[in-house]
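A single protein chain has been omitted; all remaining protein chains appear in their positions.
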Amino acid sequence: MTQPTAAIVTPRASAVQGFFRELTRSKSGFVGLIIVLLIVGMSAIGPLVVDPSNPTDVNAIWGRPSAAHWLGTDGAGKDTFKQIVLGGRTVVFVGFAAAAITTVIAVVIGSLAAYFRGRFDAVMLQITDVVMTIPQIVLLAVMGAFFRLDSPLWLALLIGALSWPILMRSIRAQVLSLKEREFVEAARLLDLGTFRVVFGEIVPNMASYILINFIIAVTNAIYALVGLYLLGLAPLAGSNWGIMINDAWMKGAMFQNDALPYILSPVAMIVLLQLGLIMLTRTLEEILNPRLRDK
Amino acid sequence: MRQTAASDAEPILSARDLVVAYRTGDGKSVEAVRGIDFDLYPNQSLALVGESGCGKTTLGLGLLRLLPRLGSIPRGDVTYRYRDGRTIDVTELGKKDLRRWRWREAAMVFQGAMNAFNPVLKIIDHMSETLKAHPEKNSPKTRTQIYDRSAELLRSVRLEPRQVLDSYPHELSGGMRQRVLIAMSLLLEPQLLILDEPTTALDILTQRAIVDVLAELRDKYKFAMIFISHDLALAAELADRVATMYAGRIIETGNVRDIFYGPRHPYTSGLINAVPPVVGDLPELASIPGNPPGLNALPQGCSFNPRCSYVIDECHTVEPELLTITERPAGMTHAAACLRWQDVQHERKVIARA
Amino acid sequence: APAQPDSPQSGGEFHGAWPYKQPPEGNFNNAGNPFGGLPYRILSDGIYGDLICLPSAYYYWADKKWEMMLAESYKLDEAAKTFTVKIKSGLKWSDGKDLTSKDYLTTFYCQYILRTSLWSFVDKIEAPDDTTFVLTMNSPSTVVERYILRSNIISTAVFGEMADKAKALHESGKDMDSPDGQTLSSDFNKLLPKEYVANGPYNLDYKSISNTQVTLVKNKTGYAADKVKFEKIVVYNGETPEVTPLVQSKDVDFATHGFPTASEKSFMQEGFRILRAPVYSGPAILFNLDKLEEFKDPRARQAIAHALDRNTNGTVALGDSGKGVQYMAGFSDAQLDDWLSAEDKGKLNTYDFDKDAAAKLLQQAGWKKSGKSWMKPDGKPAQYEISFPQPFADWSAAATNAAEQLSNFGIKVTPRGVDDKQAPVDIDKGNFQLAIQGWGASNHPHPYFAFVQDLFTHNIPIAKNQGGKGMAFELKTTTKAFGKVDLTEIVTAAGQGLNEAEQKANVTKAAIAFNELLPMVPLFERYGNNPALEGKRVKKFMADDDPILKNAPYADNYVIIWLLLGKLEPASA
Amino acid sequence: MPDQNDSTQPLIRLTGVSQTFRSKKGDIPAVDDVSFSVGPGEVLCLVGESGCGKTTSARAAAGLTKPTGGTVEFEGKDIWSMSKQEFTSFRKSVQYVHQDPYASLNPIRNIFKTVSTPLRKHGIAKNGRDAWEQSARLLEKVSLTPAENYLSKFPHQLSGGQRQRVAVARALSLNPRLIIADESTSMLDVSIRVGMLNMLGKLRDELGIGFLFITHDLAIAKYFGWQGKTAVMYLGRVVEFGPTPDVINHPKHPYTRALLDAVPEPDPDLTQTKKPGGGLRSSEIPSLRDLPSGCTFHPRCPLFEPGLCDGISPQLAAVSATREVSCHVVARSVAAESSSAGTAT
Partner (left out) sequence: MTTASVTAERRTSEASFGVVLRKVRNSYVLRRILRALFVIYLVATGVFFMVRLLPGNPVDVYINSQIAMYGKSYETAAAEAAALFSFDPGTPMWRQYVDYLVGIVRGDLGMSILSPGTSVVQKIALHLPWTLFSVGLAMIISVSIGLLLGMVMAYRRGGIIDHGVSTLGSVLHAIPNYLFAIMVVVIGAVQLHLIDFTRMRGHSTPGVTPEFSFRYLSDALYHATLPMVVYIFTTVGTWALVMKSSTTQILGEDYVTVARARGLGDGRIRSMYVGRNAVLPLVAQIATQAGFVVGGAIFVEQTFSYDGIGITLFQSINARDYPVIQGILLVITITVVLANLIADLVYSVLDPRIRTGERED
């Protein structure tokens, strides 16, 4: 029997090293990562380093892109580019936070319900059906009347708490059949504990599915936020990409060529974010599904 | 022993210097199967035995070009001969031809038959799909014809068609699934049948029944068979020829009697001696000492040298070729890849049944 | 392939736009216009309904004159407190019946059911002969004139029965709150005529009503049918976002929708003219005096007026159609000369954009500046939230800009958009600090209505219906100019009586008091920005300096008047 | 079934366990009234026809499915009325190796993760390095050497036999007291198989681990279960039971005899002499949905006696101190023997 020799890399070190190797697995995945990091970084750091003053200028209303205003100006003559740089934080935060909440709730409830079946499942399904069918506009309008929906965290919670049921149902469906697999039984036999069995053995098998849904949930959450603005349910305070889209929509920016950059740039940022995330999945998919690795 | 086909017959399948490699990450790859050379003649049955992990399944998959994404055939040819005498190189077959070739000409019973079935389809659907995918003039077409044909084959592998055909795969026991797959492999009467450990989950009676069915059908349809098994007894019964593999290579080949009565490779000999007998008192059995080598770190020279009791210095430097021991036609040649084949003494301490 | 619409006929076509609902959701009960009525009466809740059922006359806001339509003449008898309308003879309904004073009775009795404001002045109405309609007032008021002359006249054939019941009810001394009144009201709700019976030059082409457009065709026997130059009027259905692309693609000749500046700009690029008529109203900043003690001092409010560049505010919100309020009189600058003498006008403070003046006023009111921010008299930093109905693009821009300006000035104001349904409720209930709501009134030329909006609507008198006090501005107060005043009395007096001089005195008083007290700070006055396309289907619209463009667009629409007078002509006649 | 060793509680005891699967076409009585027990250090081999209910019985014994009838006890306690804690300790004490190594390994976990997770979870390995070393040792135990080569591989990169060994290594990770092995050596070459059986035998002897050993290979049953017992199953029932050497060397039930007659030898000449079909009257296996009346084996039984065998179904009854057989004919001859023996005394 050979003794473990120096050739053995400790699992931890290899994991860290491996992680970086994994990140560069796929070229487009890496590009995606860069895009996502750039957008998230800009949104997080932008407001800290850029001078936030962006004065109204009645002589430059709906200005075209120019040297002074790279992306033109808005209906109050304010610089669009600055708004893009400064206005990502809330939107990106709400997008990720709400998507995380949605996904976590959906995965936790969906997989546990399917795993336990029985009464727990029945009750959870019932709740899911109710949450799913509760008319969101009305609920939000009522909430908006009684609470101030202006903290990003609240908005994220609210959006997240309302959008999990669909994913939950499809997670549940998958777990129903995954839990019948023998490797799950094996894990149960090893008494790994429900938590590990469900979240360590079953759920990772749908990781890439969950991941895609998470990414889709990010954009969905962002547009849910914009929707709240559009419907007048979330208060417009300050400026962010969502408010910009709302503003552009309200002011008919898409009917006017000069005003197009104003509505297109926040949308473009969201598109880029989504695109980056989707490209990133190529790498993540390979990390999550060893059978796809071909390098 | 069954009489093999006329020696002047052409082989159905010939592999030449076949190599199968798997990519293993970091741009590296391992050759799981190397330098495979053999001819398979009609109505011949070749048993492939050997160490677990030595590349038997890989070879089988390679022959049918069913390797997973990361598997590839970097070198070698596999020539297949149709009933009408046409020959093709399987490794160069086009997509459409490959599809038609598979199962109609060459079928395979997979190891781990548990997952071989689409979980959402009933067994009867699997059967009828297979038939419909290869339409022939006289192949069964209507539902009842298909049912009858499937039932017949299932019965021949000792399954109760009424229960099985209407079941979903997960409703069958492990052995039942294996047998369904065997039945399915016979559905189109292929010329070449690769059976990868087809009886691991079968009891002896069922095994026997299947062995008999295969023998019967082989006589009838003159197909050739590659039979991968760890059950040497079964190999002894079913095969005309045996090939022993070790670490990706064929290290000994010959007819059954050669192998079971006079193995010339120390590994083959050790393997046969490790078979526990069913009769008599408890024997002392010993496994071959040492451990199988890793694919990415094969020993220099003969891969078996660390475990070999006949090892000499030369074994560490030369990787021996298959050396002919007894020349015979139609692939029945006895050959062993051992420098000291002449010295290998084999004696099985069998306590024959009283 | 699409089905071909019934082929367009030759002759002039005019394309307008107005939102409506298709039947059966939309209906043809046009009683009460324009001072009441059922919702979703197709086109009749707007300017195009006039083409089907005309009023007695139209008003020229600039000239303060009536253009007679169905009426031949009218007479106000102060002594007898009567208002008499002489109806043109020979008028015909589209069902062939004659239009007589009976129809006037029907019209106004139906307004009784609809509880229009007119009836608070009415003693009785009579029709002494076929062409004479006499209304006797209980408390005389000049506003009655507009209520009567501007009411669209409806047909007895359709509404006669209802009118008879209303008459009986009125004569028995019961009002609409009585059980009988309630029954009548709900019966009226169920009265859904199949079609309009028209007296104007057009009627609907009922087959053509789709959810996207409706066509008006000539009603040959209608009044002015011989004058109007267009064979057909096509009205596209939709609110601003739906109509904008239609305008852009030049399918619409004239639209009264409130278009945002970006759209306006694109229309101009497409070759549209923009007609800018004053709307006589706009957004103002409201203070919640119940919550914000510091603004109870008028000087604080005046300071806010000084601190804001109202022209910028208007421009940001509506471009050329947002004109900063100059005189801060509580009603439109455009009407000021009509009601105030030059001398009185001179007394008005124009609260020019002047940060120093603002600072001075604040200091006088006990505020202190610390660094860049203002401290309230209680020493705490001044920080407010201004809520605004978010879906209204111009108001939301106004709010955001005002907040920005005030923040720059040192009073930190955060804009907070709220649901437009919620906004007025919040304000009435007192759930706000600062808010944007409207000032002025746009369908009635009399400043009385503007003052009602400014001082009553979101203030104690009307907000109490919602169980709150609104901006909680006490109407009994003291002014430097007049000492103790009761604004309720002044405003009511301004709208009452038949003596114009007396009214002017009261309007002046109210205006000066408003100017001094600034219960709300009007920001800008909205002007229409109606795109008008010349040369495609319509030859020419009125010139920009035509006084008719002083008419409020939704009250006495200039284009409709021109149409009726035959002044609007097809491009290729 | 009488307990041989009264002094120690059996680890696991099945009493009258039945399992009926419901399906649209009717119920399938996969297991019917099966009883057996396994004590510490004992081996019970379960052999029988494919589809006769071995896996199903084993799953019931492992507490993976709740049988539709009968009880399963672990150390004298019914596992389905255990407290959570007791059940947990039962879970840890009893390990089950699945028949199919292709399905029982999580495809996205590498071998290290697969083997080390239970080690980490149950505190057997204290840190990552420890887990690595222990996992390596487990793999080496099952002849997966050099272990480092395998630890970072994923199941799809392994051969059938390699997977099977990983499954066994995983089962060993928790130092169980009872191992239920469902055809766990079927994909191994004989050499490794023998090595593995020797290794397991050592565990049994040294640590007193009990084994429920399912196999179709009577030679393996004999080799591994020499000191234990063997139960032969047919169509959901146990038809013969007794000490392994006795059962294999002196089968009593006609089915067991047929099985043994059919055992092939790695000897081409010898094999040719085997009776096809093991000397049975028929090779048809009756459908579980439609079992033959009386003794379910009667349509195939060479000893079939009309009237006796197709009437009532025989019970598993003692034919000697250690043997139990469920066969009318055998029971009769035993009765005759014992009565003659009785008169002799």
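Just so it is clear, A, B, C and D label the chains in written order, and each chain counts residues from 1 on its own.
As a working rule, contacts are C-beta pairs under 8 Å (C-beta built on N, C-alpha and C of every residue); 3 or more make two chains touch, one makes a residue touch a chain.
The structure displayed is predicted, hence computed values, not measured ones.
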Options C:115, C:291, C:360 or C:412, residue touching the unrepresented chain: C:115
Identified contact with the non-displayed chain, of C:211, C:341, C:370 or C:499: C:211
Sole residue of B:38, B:80 or B:101 that reaches the chain not shown, by the stated touch rule: B:101
Identified contact with the non-displayed chain, of A:23, A:50, A:212 or A:237: A:212
Where the unshown chain meets chain C, residue by residue: 1-6, 21-22, 24-27, 29, 32, 34-40, 46, 114-117, 176, 182, 185-186, 188-190, 192, 207-215, 236-239, 241-242, 245-246, 248-249, 251, 279-281, 389, 392, 419-422, 424-426, 438, 440-444, 449, 452-453, 456-457, 462, 466, 552, 554
Interface with the unshown chain - residue positions in chain A: 26, 28, 117-119, 121-122, 125-126, 129-130, 132-135, 137-139, 141-142, 145-146, 165-167, 169-174, 176-177, 180, 205-206, 208-209, 211-213, 215-216, 219, 223, 226, 230, 245, 249, 254-255, 263, 267, 270-271, 273-275, 277-279, 281-282, 285, 289, 291-292
Contact footprint on chain B, counting only the chain that is left out: 64, 66, 68, 99-104, 107-108, 110, 112, 115-121, 129-130, 133-134, 168, 170, 181, 184
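FYI, only the chains that are shown with their structure count from here on.
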Per-chain CA centroid nearest to the all-protein CA mean: A
Separation of chain A from chain C, taking each centre as the mean of its C-alpha atoms, in whole Å: 46
Centroid spacing, where centroids are CA-atom means, of chain C and chain D in whole angstrom: 91
Per-residue overlap in chain D, given as positions that touch at least 2 other chains: 100, 103, 140, 145-146, 156
Multi-partner residues of chain B (at least 2 other chains): 68
Category of the chain touch graph - line, ring, star, complete, other: other
Complete list of chain pairs which touch one another: A-B, A-C, A-D, B-D
Interface residues, chain D side, partner chain B - complex: 21, 23, 25, 28, 47-52, 55-56, 99-103, 140, 143, 145-146, 149, 156-162, 164-165, 183, 186-195, 198, 216-220, 222-223, 226, 245, 248-249, 258-260, 262-272, 274, 276-278, 280, 283-289
In the complex, chain C residues that touch chain A: 240-241, 244-245, 248, 259-263, 265-266, 312, 315-316, 319, 387, 389-391, 393, 396-397, 400-401, 404-405, 414-420, 422
Chain A-facing residues of chain B, complex: 23, 25-27, 68-70, 119, 170
